[in-house]
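Have a look at the structure below, then the notes.
Heads up, one of the protein chains got dropped from this complex, but the rest are sitting where they should.
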Amino acid sequence: MNVSDLTLLELRQRLTTVGLCFGCGPFRIRLRTPVAPIAELLHDLYAHYPVYSELGIDDYRVKLDWASWSRRWIRPIVRFTADGPAPFTDVPVLRALPTLEWGTNWCIATRAHHFLMLHAAVVERNGCGLILPALPGHGKSTLCAALTHSNWRLFSDEFGLVRPEDAMLIPLPRLISLKNQSIDVIRAFAPSAHLSPSFYGTHKGTVAHVRPPLNSIVRMNEPVKPSLIIFPRWQSGALLNLESIPKDRAFMLLATNAFNYEVLGELAFNAVAKIVQNCDSYSLVYSDLTQAVQAIDELAHNAHD
Amino acid sequence: MNWLTMHMIKSPAHNARTLLINAVRFPETLPQLTLTDWDLLLRIARSKRLLGRLHADLSRLELLESIPTAAAAQLQAAHNLVHHRHTVLTWELDRIIWALKEIKVPIIALKGTAYVIAKLPNSAGRFFADLDILVPISRIAEVEQKLTERGWLKTQLSPYDDRYYRLWMHEIPPLRHRERESEIDIHHALLPRTSRYGTKLDTMMLFSESYLIKNSQVRVLGAQDMVLHALVHLLLEGDPNEGLRLRDLIDIADLLCHFGSTPKFWKGLLLRAQQLQLERILYYGLRYSQRLLAVQIPNSVLQSLTQSAPKLPIRWLMDWLMPLALLPEHPDYPKQMAMFARWLLYLRAHWLRMPFLLLMRHLTYKSWLRMRRTQRHVEIKPQDLQQL
Partner (left out) sequence: MHIWHLNSNQSLRWKHWGDQSALYQVASGETHFLNPLGVSILMQIEANSSNLDQLCERIATEFDCSIDDDLRNQITASLMRFDELGLVQRQRNDDLVA
């Protein structure tokens, strides 16, 4: 059963009582919230996630609560918690969804040390695992959203989850978070993309979330071997430029940009080494999304041959 | 069965406590837990920072394959983090030895790092945040000087805090190497100068009982002093939110079991507590290790400590407060009373460490800082990712 199989009423009822327990990649997440306005958004954006009803062990228990009863009706604010003290500042209810997404990512990043977590988007096509590591603002999420709507399967736009034992990439198809001008860029590039409304004034500016396509959630238990690493950078008006990156440099960039490289020590060292050994690495500067996707398609085609 | 016991048995808090204490005491029974029990146990163990401990026990018993995969995954994550902390802290200690090589100063590793390098049973899976070392007070300026020359940086403190540290505390403001994350606390005594207990505690006595770790230039406290220091840490160094830490009591229980098999240990412990004026602390420590973690303590030892017990109403109060503050609550049913108990014991710890006037000044200054503090804005940075 998926979230879309629940009626809105049933979803609300779960959210306010035992919680909505759903699967995202290897994790089982339980979400509870009395904040009614968010249920509709979740019904739409979480539609394809499987609902778990059987007894089991939750990986993350997240909660979005009204922060203050006195401010329940006038400019209401909400608080994110995950079985402990609130990690962030309370936010206005209008920004509840970005906070929930951000908070859940924070839980994963601070706890999932049985994986190596690269700070990267990951997609797959025809068995070719593509890692897109990038600094914030370099357009990794935009490119990831574009590829996801061009026959690539979404693994994640934020967490390159790597199983340290064999360096396989593990899907974690959470909502893709787009910022500022990327929102319109993706609307224009992929009219079929399913976007949330825009949320204004978050600490990252305007944010909108893209729902992962059904296929990427149905296949979220299928890992893939990494074959290609591309370091993308969007630059206004730039001509498409693709350059090969030597392995030592790719190693350094991947390792220093990971969430928990240090925590995993030698496991991480070996996993990253294995990844760069198996992958061709490139840097990609682009301004036109269509050209970039085309160039990546060609690389993937060659990498797989 | 009367109403009260009925109520206790059914209460969610009771259930949570039993689950965690049994997991720590009888890890071999963990494979029998249901999924629902595991779900709850993992939540409680995480809040008490004991996930690494469960992993270490199960790994030793070769039972990691006999528990649900989802539980094993969470324990593996905790293990990876703990292993990393152990590496980082022992390495920091190694670098300190390197930096201080020329000045030939004796160094005692305290708390976590000591347990790790002395390979004591409680170090397995134990999470540690900082590195603590003890050096003779006469050498402390020299040590601080040398470390700052060799790449360690002093913490930037407000003049108030810096003065507070240097005047009243038993350690200097923490140092941190410019290229690494770990904070090091350099102590010259085990208790603040203002403390009500242990004022006879001469640091040089600790050095004479300490011993060198094999193939290393670091010392650790003698068995009795190590236990007494763990007790001081548990009972006099609280944290208002977390309260007394169950993992600190578990350290004590493990140390008592480990050293307690040597016949001379207990006699020495009583004698040492007397020398250092820590009998009351020892009384509490043994009482709650026995009550909450069922540690075997010779009757003769308990009897000779009865004279160090507090008066009856205080004893009742402590018997009520200590379990409340130390044992876990059910995460879905937090109790105001437990929070109150933690706060009271925190105040008590401060009270015992500082004279009243100084305490008032310190607490008001601190609460003013807290009120004044601007709202937090959190970005995920690698160094934040070690919360678990």
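Going by the order they are written in, the chains are A and B; count residues from 1 in each one.
In the analysis below, a residue touches a chain if its C-beta (ideal position, glycine included) is under 8 Å from a C-beta of that chain, and two chains touch if they have at least 3 such contacts.
As the structure is a computational prediction, the values presented were derived from the model and not from experiment.
Novice: Hey, which of A:84, A:197 or A:246 is the one touching the hidden chain?
Specialist: Spelled out, the listed residue whose C-beta touches the missing chain is A:246.
Novice: With the missing chain put back, one of B:91, B:211 or B:340 would touch it. Which one?
Specialist: Spelled out, the listed residue whose C-beta touches the missing chain is B:91.
Novice: Quick one: which of A:218, A:273 or A:303 touches the chain that's been left out?
Specialist: Considering the complete complex, A:273 is the one touching the chain left out.
Novice: Could you list which residues of chain A touch the chain missing from the display?
Specialist: Given the touch definition above, chain A has residues 246-249, 251-252, 255, 261-262, 265-266, 269-270, 273, 276 touching the missing chain.
Novice: Suppose we count only contacts with the excluded chain; which residues of chain B make the list?
Specialist: Considering the whole complex, chain B reaches the absent chain at 84, 87-88, 90-91, 94-95, 98, 150-151, 215.
The criterion applied here is as follows: only the chains that are shown with their structure count from here on.
Novice: Counting only Cα atoms for the centres, state how far chain A is from chain B in Å.
Specialist: 38
Novice: Quick check on the complex: what are the chain B residues that touch chain A?
Specialist: 34-36, 38-39, 42-43, 46-47, 68, 70-71, 73-74, 76-78, 80-81, 83-84, 87, 241, 331, 375-378, 380, 382, 384-388
Novice: Can you name the residues of chain A that touch chain B in the complex?
Specialist: Residue list for chain A touching chain B: 26, 28, 55-59, 61, 83-85, 87-89, 105-106, 109-114, 203, 258-265, 267.
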